[in-house]
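A single protein chain has been removed from this complex, and every other one stays in its place.
By letter and in written order, the chains are A, B, C, D and E; residue numbering begins at 1 in each of them.
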Amino acid sequence: MKLLLINPNTSQFVTEMVAAAAKTVLAPDVQLTAVTGTYGSPIVSGRSEDALAAAEALHLALEHAPGHDAVILAISFDSGLSALRECLDIPVIGMTEAAMLTAMTVAERFSLITFGYHARGIYAELARRYGLDARLGAVLSLPPLSDEQIRNPALVFPELRAMIEAEVHDHQAEAIVLSGAIFANIYEGIAPQLSVPVLNGVREAVGLAQSLVRLNLKKPLSGSFRLPEPKAVKWPFAAVEQAYQSPS
Amino acid sequence: MKLLLINPNTSQFVTEMVAAAAKTVLAPDVQLTAVTGTYGSPIVSGRSEDALAAAEALHLALEHAPGHDAVILAISFDSGLSALRECLDIPVIGMTEAAMLTAMTVAERFSLITFGYHARGIYAELARRYGLDARLGAVLSLPPLSDEQIRNPALVFPELRAMIEAEVHDHQAEAIVLSGAIFANIYEGIAPQLSVPVLNGVREAVGLAQSLVRLNLKKPLSGSFRLPEPKAVKWPFAAVEQAYQSPS
Amino acid sequence: MKLLLINPNTSQFVTEMVAAAAKTVLAPDVQLTAVTGTYGSPIVSGRSEDALAAAEALHLALEHAPGHDAVILAISFDSGLSALRECLDIPVIGMTEAAMLTAMTVAERFSLITFGYHARGIYAELARRYGLDARLGAVLSLPPLSDEQIRNPALVFPELRAMIEAEVHDHQAEAIVLSGAIFANIYEGIAPQLSVPVLNGVREAVGLAQSLVRLNLKKPLSGSFRLPEPKAVKWPFAAVEQAYQSPS
Amino acid sequence: MKLLLINPNTSQFVTEMVAAAAKTVLAPDVQLTAVTGTYGSPIVSGRSEDALAAAEALHLALEHAPGHDAVILAISFDSGLSALRECLDIPVIGMTEAAMLTAMTVAERFSLITFGYHARGIYAELARRYGLDARLGAVLSLPPLSDEQIRNPALVFPELRAMIEAEVHDHQAEAIVLSGAIFANIYEGIAPQLSVPVLNGVREAVGLAQSLVRLNLKKPLSGSFRLPEPKAVKWPFAAVEQAYQSPS
Amino acid sequence: MKLLLINPNTSQFVTEMVAAAAKTVLAPDVQLTAVTGTYGSPIVSGRSEDALAAAEALHLALEHAPGHDAVILAISFDSGLSALRECLDIPVIGMTEAAMLTAMTVAERFSLITFGYHARGIYAELARRYGLDARLGAVLSLPPLSDEQIRNPALVFPELRAMIEAEVHDHQAEAIVLSGAIFANIYEGIAPQLSVPVLNGVREAVGLAQSLVRLNLKKPLSGSFRLPEPKAVKWPFAAVEQAYQSPS
Partner (left out) sequence: MKLLLINPNTSQFVTEMVAAAAKTVLAPDVQLTAVTGTYGSPIVSGRSEDALAAAEALHLALEHAPGHDAVILAISFDSGLSALRECLDIPVIGMTEAAMLTAMTVAERFSLITFGYHARGIYAELARRYGLDARLGAVLSLPPLSDEQIRNPALVFPELRAMIEAEVHDHQAEAIVLSGAIFANIYEGIAPQLSVPVLNGVREAVGLAQSLVRLNLKKPLSGSFRLPEPKAVKWPFAAVEQAYQSPS
């Protein structure tokens, strides 16, 4: 089984963090390749960068997916998730989607923690869009991270741990989704210190992707995830234009 | 007051249809300019084309918004709506968002009709994402339209009318949102024949945009719709890159 | 365009506050007339006074609406809103309804602040009744206001501002609805000091009313907002009895 | 225990129908008195008549409640329910509220049937307002009833039975709420012919009222159902004005 | 009327507490018998003990229900409620179900308080399963109780009262459900000190059971609460096996 991990952030070090996390949960017969965005934002952090990342994720997917069995979208806003899911004939799974779906198998109520204050509304909207908000407790945030903290998230462990345990005690969270591709490995370090499971999404997405490949569900011929019909779409990147000329 | 209508479909005739509808509801002191997408799909009809349209809408907005007081996003999937709303410091309103919000002021329950079967899930998701699904009845669809019907939607009036009246009688719809930029003018022709109000979204968006301009609400300094911070974003179009260098 | 603003509170000074706010958002071709309730409570503040205000609003509407193009119901419980919407053949828009619908175009999540503790449940119920509770964060309240504060709401600015910024920071509110007809002008004074938009509802209702008039949607012939059929209704006020004898 | 049944429809024959149904479920130590509205509509059938009925119900309650232990509001729109619940210091229960709450103890999903097409939206809104819509299936309607059918609802049994059994088989309804005060006795006749329980609300409200009296729960001193504070409310009826002068 | 109260906790003193509370709300023509579980946990306090309690409740019901008119399930997780409701041809009502349904007739929003931190998720899930979560505020908890406090809950009054009043003031709770069979009598002592009604569920269930008996609704012949068909079920207890051989 060959998995393609797409990081539409343009930061290579994020891809490396994420791929390292991803590789900890592969079955023996599974290989994983990771690609990084060329266009867009180094670390996607808002709504408009999310829109650009969605287009770039689509570009990356149409160029790199051939030869793979499933795609993992390794960006915490799940930028472009439904676009890729429609456009490819292999399974595609988003990082935060996977974190939330998996959290529901270990907790009655999960809360989500991000960093910086302005992304909270994006995650709340994502949960509602997915129809998963009934199980989501709060969306909390650490203060904005410094560059050093982004490269070494362990620096925020102490305050993160206090925030998590308060949410567990005061508001009955039974699991925590720690959002952001940069946190892909953090819960290895912090998990043993916490009273509840912590999920980031990357590893959960890799787990679900493997499940989906083995299930071999049919690509829909109907509905909003069927392949597009051939069409003259104009786009700066040839891979995109060609994909619409002969979809799949 | 100067309004900018953005059509990220690349079909000029759609822009003309939509602009004509828009102009029927302008106050005496309001002018409207319309622009059409260069990149993307002629008529956006699925999830991946929606993602491309969002990026193109952002591109168009960053290039053309300066000098305007509000933006109307004239595409029925509201492609890129939240991206534009974050990135600009003037109000932005989406077509289907406006149709749904307005429908709630005239009806307890509204249903939505699109054409072609595969877009139904996109509208259902949009309503849930907006948190408006409690008032949405069914999402119905006409069969896929021919090119002739797309250019002259009046050809589908008889079957549309039958579908609407059945929904009104059998499932208590009290208003109908008739989705799709190509239907911007259809309800002028069909409205008098129906027992309930019919909304398309373009005119409703122009109405809400005027309201928002006069309200002069503060651009948020906090939350997911505040302006992005200056950032080195790479994108094929200079207007986008420059906007991220000095936001607003 | 002629708008009728109905204040079913019996306090004339409230009508004046509200009308002043309303007039700040009129298009050049729009005129606004305001009327005040004769029967009911000076400042409606609970559930039973709301029921009386609804009947009085209906009375006022049936007496004064002829010759107008739309009605703005300027009472923060939207008392009688659906009754007027059924009974008149012109658009009717409620103050808190308009605040909430408009807040959804500028914020992912909005919270609502009232004064006095016992009205919180009424607003929470209103949001759920409208199907808008998915986007409503908290319903908060200032302590009960003194008569002096009711006539000069600026006196509560400092504590209001602290409450708002705490809600923004701690619970991701992206806009605030500041409920109560007496706050119709407050946000002019307080808005520049806040990090998020603040809405009261009066101005938003006037904006939506203008939009609805220009849209010229059909009065429903079917459903719960169609005109009543002629009927021998007995009521202390002749205008009401006559309206039911020959509806519209 | 003394119960007061209030019918704010002005039709005495409806009060008699309803009181007869109510008396079938009284415990040995319970007496029931019924009063009929003087002002308003003979048979309340729409949103504006509902608003008038609410004010009249309040008037009746303030005049007749003293000396009783609980109030049953015998009108299927529950007109004025929350107003009475605030204004009186004894329990108040609504007919459709009681039908829905009771249906939830015998069925996973209940559907509601009314007569005439335009009231469907009112019931759907009522369920959402009460937060009970998750268990409500469809809101269906018989065609408008003739005067003869209103006085003798058994005439519609055959078509009602067919409608119910189709809803049970096709859409998994497990109970039916048959709305309308005029149906207070119908299910005695039709119940044995049906495969699921049928509820009207009058008898359920009488059952819940007896339960509430025996529970002797505290009248809230806080929140939206506490008693109003003394206030100079102006109203055409002395009983109302006096009640606000010295609440309870 | 003969009511059977089933306590599937195996603690006889809990049955006595609960039966004492139950007897305070019986009509003159009603008798109540109480039975205690033999198998299971002394005080059910988690998810797996709940599953055992459900099976034991079913066992007790099949053995003892004959000759009774309704069953009250006196365990705060409502363990086995839907199983009993299907299997018996008389009404069955759960304790927390009854508390929540009754709370909705006196409050816009109710919060629930339990003891010990790990049961909070169970109650939150119960409310959502019943479709009543729209009216539920918070689920709070006292610290775990000592054996002495379990036998004499009045010992926790002071901290309970502070918790309730904070929830009322800060988060607009208008009623409190105080969960746990051991609290069946506590609100007699604490109620007069509180500003809002407090419900435990036992007495509310007895009230609803009496209502259901007098309503005499039909046992469903269809749906998920119809009687099971005869079947060879194997179970350690003869009463269970025999019941499936000839249901009802």
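Operating definition for what follows: a contact is a pair of C-beta atoms (placed from the backbone, for glycine too) under 8 Å apart; a residue touches a chain by one contact, two chains touch by 3 or more.
Quick caveat, the model's predicted, so the values are computed rather than measured.
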Visible chains in contact with the missing one: A, B, D, E
Contacting the left-out chain in the complete assembly, out of E:Ser82, E:Gln149, E:Asn185 or E:Asn216: E:Ser82
Touching residues (missing chain, whole complex) on chain A: 24-30, 85, 91, 93, 97, 101-102, 104-108, 130-135, 168-169, 172-175, 191-192, 194-199, 203-204, 207-208, 210-212, 214-215, 217-218, 220-225
Interface with the unshown chain - residue positions in chain B: 117, 120-122, 124-125, 128, 133, 139
Touch residues of chain E, complete complex, unshown partner: 10, 38-42, 45-52, 54-55, 58, 80, 82-87, 117-122, 125, 128-129, 131, 222-226, 228, 231-236, 240, 244
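In this section, only the chains that are shown with their structure count from here on.
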Chain centre separation (chain A, chain D; CA means) in Å: 50
Centre distance in Å when chain D and chain E are each reduced to the mean of their C-alpha atoms: 27
Sequence positions of chain E contacting 2 or more other chains: 107-108, 133-134, 169, 172, 174
Chain pairs in mutual contact under the definition given at the outset: A-B, A-C, A-E, B-C, B-D, C-D, C-E, D-E
